[in-house]
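Here the complex is missing a single protein chain, while all its other protein chains stay put.
Coming up: subunit A.
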Amino acid sequence: MPSRTEHHSPAGVGRSLPERGLLLLAVLVLLEGSVLPLGAASSPDTNHQGNVDNHNEGNVGHNVTTKKPFPVLSLDYHHIQTPFEISLWVLLASLMKLGFHLIPRLSGIVPESCLLITVGLLVGGLIKLAGEKVPPVLDSRLFFLCLLPPIILDAGYFLPIRPFMENLGTILMFAVVGTLWNAFFIGGLLYAVCQIQPSNPSSLHQLELLPCLLFGSIVSAVDPVAVLAVFEEIHINELLHILVFGESLLNDAVTVVLYHLFEEYSGVGTVTVLDGFLGVICFFVVALGGVLVGAIYGILAAFTSRFTSHTRVIEPLFVFVYSYMAYLSAEMFHLSGIMALIACGAVMRPYVEANISHKSHTTIKYFLKMWSSVSETLIFIFLGVATVDGQHDWNWTFVTVTVILCLVARVIGVVGLTYIINKFRIVKLTTKDQFIVAYGGLRGAIAFSLGFLLDNDHFPKRNMFLTAIITVIFFTVFVQGMTIKPLVELLAVKKKQEAKRSINEEIHTQFLDHLLTGIEDICGHYGHHHWKDKLNRFNKKYVKKCLIAGERSKEPQLIAFYHKMEMKQAIELVESGGGVKLPAAMPSTVSMQNIQPKKPPPAKTAERALPQLPKGREEEIRKILRSNLQRTRQRLRSYNRHTLVADPFEDGFNELLLKKQRMIELEKKIKEMSNYLTVPAAPPDSPTMCRARLASDPQTYSMKPGSDNMPSIQVDLASPQSPDSVNMLDEFKLANQQRRQEEEDQGLMMKPPSSTGGHNKSGEEDGGRDQQKLMRCLSDPGPSADEDEDEPFLP
């Protein structure tokens, strides 16, 4: 296990001279790396012990010798050293991320992962230059137990289930067969190459077959962290993304089995057929066991979330803790922790989301994104630092052959497998797809950590392995990572579609599902749809009743989707109305919902959020409002206690639906105004920025372009208690006051204007521009409009 660096100033110096101590502290901080929390777990005690001893000594000395003045300010670095250094690393990582995005051109050209590795190299170099020993930061335990799980959980929780399941066969083929092929091809050929080195009777000859195969298996696995980091920036279409990403997740089981198999027997030197056979069985145990463990914890989490209606605050905690425990439990049995984590996240998600409050949902999302983002950054920086630190054994032949073999094996593997797979796929994989899949096979920190775990005694070539692994990682991340984006552009690969899912799509896809299931039944063919339908039925009948609290268990998928959509729009609307100063000539059409007769505070927030309006208009508005108020009183009962931001499910969503109905009638008249034009693409985001910002990208809010009649939820205002709340009208409303007056009989809404022919065009554009302005002003978008979210359990 790694040792701590022991270069600290003695505590005594600091205590007696505070200024020098502070200066020294600053220098220490700059020079020393972080200390591993786990490895250092024992040392703070000794440190503390040392401190106490010193202290005692000092005290004893104090008693015996003359009395020293009471130390007003003392320096005790050891006391806080470990957490302090960890925090420093995290801070450094986060500041680096900030920095990258302030340099405009850089983040567009170079993927973030490359920059972070470079930073790590720099930091490591600095430390080395200063003569200090570089701390072994990328310790395998730290990596596997602390840095990796958040990333995988984030990936698993937000895994798009439908494309994943649809392509499961393909993904499994790539993950299992592809990785096996890679491992044996690389390992075997490396051994052959090492053996044929006649001229240089170097250490290469000593290399046995089994260590070679072990090395092959370590270096052949596609790494989820690296894939995520790079692919998130290139916004490739969903199919390719899920293929490469799914492969990187599922090949963990293969890697685990191969690694343990070869590691066990490298000492012995031979692997018998029996061992091979046991290895195959082990693979199934590892994979299925991991999934089972994950699923069990997932169900437990779902079940627990059923009862959390009174303690909403700790709901996110259950999600995180159960998932982490699933990971640890799987690791305990040497099962595939990654698959456990994915299974746990994927299984628990639909049920947990039905149970928890909206705020908890947001919390979970943001926390996961934050942790995974920090983890990823730290991993790449540590990779850089570890490169500087490691004892490298550079062997030209070995390294270059490895790199070449990795590429070749990947290409052959992908092409070969695709040929077989295409026979079974409905939508075939084209050459372009194959190229991207092959090119996207990036290696990353997992390979490094696995190599790091190797024992130097059993594997005398460990350092050479590590060097080769690092070279491969650097090559794939830098070269492939940097060039994949231009290549994607060059090949005109289909990109990800940003628009939200519409309710039409949802209805029709469900309809088509039923249709296809019916046709399959007629044909007597038990295909894909048949089983999906069966599973859905089972889910609806038994599982949902157990795991989802209360009424929500009976809610059909379509309704849940619809509710979600409405809620998102409502929140969108509230936020887009907030903090925006519009020019007086073009007030927006957003009106603020403000019905809280019992609770004055929301009224205040609504007021704060309103834009400025010229005085004259305000007067008119108030006049209209006041005339309306007479009619609204008796209707208010049904719209009681409703704020947009609170969880509508808790406050009686049916009332909201009633309102929606009426508003939808009205929305027809404002179709042109609420034309949500597609906002031009935001500047390319770094992957983690993307993840961190979720859907603050204005694009994702915009509806499909050209669908002018997208009903926006014009929640309107009707609070008798706060006549001060101003409704923002637009030109048309004032123009059509007459019509409005008579329509007001129907209800309390501020009518959106009926479109008058001539005004439409300019109004449209302005309205559109307005919306654009509103969109861009969104600071905290709240829950994302990701399509991921809209995926029901079995879409």
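Definition applied: contacts are C-beta pairs under 8 Å (C-beta built on N, C-alpha and C of every residue); 3 or more make two chains touch, one makes a residue touch a chain; residues count from 1.
Going forward, contacts and distances are computed from a predicted model.
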Chain not displayed: protein name in its UniProt record ("Electron transfer flavoprotein subunit beta", "Peroxidase", "1-aminocyclopropane-1-carboxylate synthase" or "Calcineurin B homologous protein 2"): "Calcineurin B homologous protein 2"
Hidden-chain contact residue, picked from the options A:79, A:359 or A:528: A:528
Residue, one of A:205, A:458 or A:508, that touches the chain absent here: A:508
Touching the absent chain when the full complex is considered, from A:370, A:516 or A:535: A:516
Contacts of subunit A with the absent chain, listed as residue ranges: 166, 424, 426-428, 497, 499, 502-505, 507-512, 514-525, 527-530, 537, 554-556, 558-559, 562, 654, 657-658, 660-661, 664, 667-668, 703, 706-711
